[in-house]
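Sharing a structure, written as structure tokens. Questions coming.
Missing here: one protein chain of the complex. Every other protein chain is in place.
What follows is chain A.
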Amino acid sequence: MSDPSVTERRIRPIQDAVATANWKQALQLCDKWAKKGEKSDRFLTLKAFVQVNHPEKAQHDRGHAEVLDLCKRNPPITDPDAIYQMQDALKSLSLREVEGPKLWERAVTVKQNDKDLYIRWLNQAIADNSWLSAQKV
């Protein structure tokens, strides 16, 4: 388990690069921290998001595959911020409508008593106007 404060410190500059759509720099930062052994879900999902948006096709394809792997991973992602990040990545791949709700569904199967996770899912389903997803919450 990675230390959240370390992760936070590493992620921030990547997010800054993302905010200015500087995908190349963002990916360089990702590679740097990956080498140092950063493995938190927040980091992994952000990296996949960066790759998906990278102008180079090879990177984009790698990101695409990574996103799909993360969707299917066992144990599933349960960190809400990582799930939100995944939703953004899925949106870039036009997969959010189908795959997005499944991420929440998988997360709550391992955290059945986490009311907060349920409510976050519900809130997102409401914002998306997706009642089929909200009904599953």
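Annotations
Keep this in mind: a residue touches a chain if its C-beta (ideal position, glycine included) is under 8 Å from a C-beta of that chain, and two chains touch if they have at least 3 such contacts; residues count from 1.
The rule we apply is simple: contacts and distances are computed from a predicted model.
Here one chain is missing from view; checked against "UDP-N-acetylglucosamine transferase subunit ALG13", "Ribonuclease P protein subunit p30", "Vacuolar protein sorting-associated protein 51 homolog" or "Cytoskeleton organization protein", UniProt names that protein "Cytoskeleton organization protein". The chain omitted from view is touched by exactly one of A:5, A:74, A:94 or A:135, namely A:135. Where chain A meets the missing chain, the touching residues are 105, 108, 112-113, 115, 118, 122-123, 126-127, 129, 131-132, 134-137.
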